[in-house]
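Excluded from the complex is one protein chain; the other protein chains are retained at their positions.
Let's look at chain A:
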Amino acid sequence: MDNSICKVYEDEIQLLEEEIKLLTEKYEDGQQESTFFSDEEILMSINSLQKEFQGESKGNEHPSDLKARLESLETDLSFLMKFTGIQFRSHSKKTVEKTGNRTVQKHRLSGNCHSLSFQLEFQLLEMQNKESVSAVITDLSILLESGEDSDVSKFVSSTEEHGNLLTFFRSLSSYAEWYEYRRCTFLHFK
């Protein structure tokens, strides 16, 4: 019947729309990953936009507002890194799945907490509910410097097993702080 053919087309439309969303995000992620602009290039861009803007106001954001927004984000980020002791050196993400209200992204994160460096890989599943977004970590893999300490390696394996990313960061923070104190104390005695 005609109705069933309609349904077939409608189903295919939905699948195609979802696939397009996923591919678009993959492409944008890819573009973001493969580009890098230095601080000088960023400054140059701000200046060039300000010059352009003197001519007309296209209804776009005023460049000094854009500059202010960028600076505010940078100060927030550097405050957090200083306050928590956690410095992220590099971060990359790849969208693996995007259907309906589900998004799965693969993340790679590296950085250090005080003097201890770490490298993480995990999958983040985010689901949009009516009022909130839920996030679940799976496939967590952790590489932590000073992993020769057997207690630390036990902690790392148990954290990996349960996907306990939050506990990892919270414990890392205090462990790294005390690691620093011990190091300084021992140096003092040398």
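Methods note: a contact is a pair of C-beta atoms (placed from the backbone, for glycine too) under 8 Å apart; a residue touches a chain by one contact, two chains touch by 3 or more; residues count from 1.
Heads up, the rule we're going with is that contacts and distances are computed from a predicted model.
A.B. asks: Suppose you had to identify the omitted chain by its UniProt name; would it be "Centromere protein O", "Protoheme IX farnesyltransferase, mitochondrial", "Alpha-1,3-glucosyltransferase" or "P-type phospholipid transporter"?
C.D. replies: "Centromere protein O"
A.B. asks: Would you indicate which residue among A:Gln32, A:Thr99, A:Gln128 or A:Ser157 is in contact with the undisplayed chain?
C.D. replies: Result: among the candidates, A:Gln32 touches the missing chain.
A.B. asks: Per the definition of touch given earlier, which of A:Thr75, A:Ser115 or A:Ser141 contacts the omitted chain?
C.D. replies: Selected residue, touching the omitted chain: A:Thr75.
A.B. asks: What chain A residues would touch the chain not displayed?
C.D. replies: Touching the chain left out of view, chain A contributes residues 2, 5-6, 9-10, 12-13, 16-17, 19-20, 23-24, 26-27, 30-35, 37, 41-42, 44-46, 48-49, 52, 66, 69-70, 72-77, 79-80, 83-84, 86, 88, 91, 93, 107, 109, 134-138, 140, 162-167, 169-170, 173-174.
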